[in-house]
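Dropping the structure in here first, questions after.
All protein chains but one are shown at their positions in the complex.
On to chain A.
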Amino acid sequence: MNITFTVADRTGQTQTLELPDDINLSLMEVLKASDYPIAATCGGMALCATCHVEVLKGADQLLAPADAELDMLDTLPNATPQSRLACQIRLNERLQDAAFALMDTTLS
C-alpha cells in the first residue's frame, strides 16, 4: 500500500509525497531523501532538532512523542503545540493524508 502526505518547505511551497508503507524509514530520512534542506546532525536521536516540523494536519493519528523528543522540543525558540521531530516519526499508515511544514532554519 502507498501512503501520501504533504510537506510545505520554509517558503510555504507544498508538495505531495507518495511512498510505500513498508520502507522502514523515519519521516526525517524521507525528507532528506526528497532533497529537503535538513541537516539531521544527530542522525535521528532527537538530539539536534534540525528535523523540526510542524504537523499541520493529522497530529492525532501519530503516536505521541516520547520524553526525549518532548525534552528537545521544549528547548526550541520557535516550537508550537504542533511541533514534532521528523526523526521520531516512523513512516507508516498513520501518516496517510497528514500535512507537515518544515520549521528548522539551519540550512535554509
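Just so it is clear, contacts are C-beta pairs under 8 Å (C-beta built on N, C-alpha and C of every residue); 3 or more make two chains touch, one makes a residue touch a chain; residues count from 1.
One rule holds in what follows: contacts and distances are computed from a predicted model.
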Looking only at the UniProt record of the hidden chain, which name from "NADH-quinone oxidoreductase subunit I", "Ferredoxin--NADP reductase", "Amino acid/amide ABC transporter membrane protein 2, HAAT family" or "PepSY domain-containing protein" is the right one? "Ferredoxin--NADP reductase"
Given A:8, A:25, A:42 or A:62, the one touching the chain that is not displayed: A:42
Touch residues of chain A, complete complex, unshown partner: 37, 39, 41-43, 45, 47-50, 70-71, 74-79, 104-107
